[in-house]
Structure formats: C-alpha cells, structure tokens
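Missing here: one protein chain of the complex. Every other protein chain is in place.
Our next item is chain A:
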Amino acid sequence: MKAASVKSYEQELQSEEPFVKMLYEDLEKRIETFEEELIEKNDKAKISDFIGVTVVMAIITIGLFSF
C-alpha cells in the first residue's frame, strides 16, 4: 500500500488563526507519538477480555427467561 503523503489539513497547519494552527500542530505531534508507540507495541483485545461481560449476559438471559 502506497504511503499517503498529501495531507488534507495542510492548509490548516499554515492557518493564521492561532487556535486552528495550534490544533493541527498538536494533532501532528499526537499522531507521531501514537504511531511510535504502536510500532513498538500493538495491544489488542483478547478473547479473555470478553469473558466477564459474556458470563454476566448469560446469567441475565438465563435468569430472565426462567423467571
């Protein structure tokens, strides 16, 4: 996949309105930091993360329909 090099918010980065310029500069920095962290460690949801809620949902369902 080709890397995206044209940014849709290029104009905003050059904006004369301080709020808009600061917002997009901040965005750039945040994306950089996030990507560095993601390349280093890509945390994902695991099956075990769903167990607690699934058990509670099963209890609710069984409880209600045997009521």
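Here is the rule we use: a residue touches a chain if its C-beta (ideal position, glycine included) is under 8 Å from a C-beta of that chain, and two chains touch if they have at least 3 such contacts; residues count from 1.
We adopt the following convention: contacts and distances are computed from a predicted model.
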item: Protein name (UniProt record) of the chain left out of view, among "Stage III sporulation protein AC", "Succinate dehydrogenase subunit C", "Carbohydrate ABC transporter membrane protein 1 (CUT1 family)" or "Cytosine permease"; value: "Cytosine permease"
item: Chain not shown, touching residues in chain A; value: 1, 3-9, 12, 19-20, 23, 26-27, 30-35, 37-39, 42-45, 49-50, 52-54, 56-57, 60-61, 64-65, 67
